[in-house]
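A short worksheet on the structure shown next.
Every protein chain of the complex appears in place save one, which is left out.
Take a look at subunit A:
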Amino acid sequence: MMLGVVGRQAGEVGRLIFKRCSNDNAAAMAWVAASKRFMSTTEMNVRDALNSAIDEEMSADSKVFVIGEEVGEYQGAYKVTKGLLQKFGPDRVLDTPITEAGFTGLGVGAAFQGLKPIVEFMTFNFAMQAIDHIINSAAKTNYMSGGTINVPIVFRGPNGAAAGVAAQHSQCFAAWYGQVPGLKVLVPYNAEDARGLLKAAIRDPDPVVFLENEIMYGETFPVSPEVLDPSFTLPIGQAKVEREGKDITITAFSKMVGYALKAADELAKEGISVEVINLRSIRPLDRATINASVRKTSRLVTLEEGWPQHGVGAEICASVVEESFYYLDAPVERICGADVPMPYAANLERLAVPQIEDVIRAVRRACHRSSAEDQREAA
């Protein structure tokens, strides 16, 4: 904790020095890097985690390049690619016209030839204009070509609801992409996930859909020195048990992991011990971890922000019913976003996505320890 305070102060000093010698780019960059590293031996936000992952992979392999709207001079629509244009030049950080289908296909064509594009979508809603290329020319090509042409491409960008951005900017695409064989779909939660999974994705020889979350970009998490090491990667297809428990399992991904953890803290006061699983990977889905956990706790609540029908929770429910049916003591509860396009009004938006109270109520229901009020408000 103390170190963190000192680190933050050092960071501020670093920034002051940066301002003073801003004419001397090399020295300034060195100071910023040093202060960043010092500052972040304990803490890092998700945005910086993603930025550092891309930075390190681009330094390590000159075939990696970034392409997307506003990734260069604007420093990234959400500042995730900040500083990369200055460091790697316009040949490796490409600002594109507003042509999702075109530049996604261009990235796929380059990947066919062994380059490693990181295609940024301003949000995954816009990727719908390019979804033909994500599915038909990226995901399916290794199969269609009999294994001769693989596609080492990463599609990344914010996914899911933000705040007040309404229906066309708030859709969660985890279930859509998660259904497609040939894609790997990753959903990081914290800074460690962001760094490790993105580095793994960039190194991976197959197309990876990397679903971030805009609200999480600014959230800070403690990170160990191991996470900051340039060779740090996380396995694709392996979930993490964020919190161990024995009464009930909650599976969640992305921002919802935070909600599940907060709900777990509240429920611990009532004596319910919640196990929270951070999925990290929608495809391949870590069915083994989920089932092992359900066999231990006998109850399951799936939590996601997307729409309920054919969602991620539906798949997890099916997997658990198939493999661990006799271990279940209660029906599986699915907590999802409301089955409506996202409304704009703030109070309606709050009703349309899961809140911590919804998680708590669902857990209580599944544990058969709910008051009449909880039963009535079953969403």
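As a convention for this text, a contact is a pair of C-beta atoms (placed from the backbone, for glycine too) under 8 Å apart; a residue touches a chain by one contact, two chains touch by 3 or more; residues count from 1.
Operating definition for what follows: contacts and distances are computed from a predicted model.
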Taking the list "Pyruvate dehydrogenase E1 component subunit alpha", "Coiled-coil domain-containing protein 47", "Dolichol-phosphate mannosyltransferase subunit 3" or "Mitochondrial import receptor subunit TOM40-1-like", the UniProt entry for the undisplayed chain gives the protein name "Pyruvate dehydrogenase E1 component subunit alpha"
Touch with the missing chain holds, among A:Leu106, A:Ile215 or A:Ala338, for A:Leu106
Given A:Glu73, A:Asp132 or A:Glu322, the residue that touches the chain left out of view is A:Asp132
Subunit A residues touching the chain left out here are 62-63, 65, 91-92, 96-97, 99, 101-115, 132-133, 136-137, 141-152, 181-182, 184, 200-201, 203-206, 231-233, 235-241, 244, 275, 277, 283-284, 286, 288-290, 292-293, 295-296
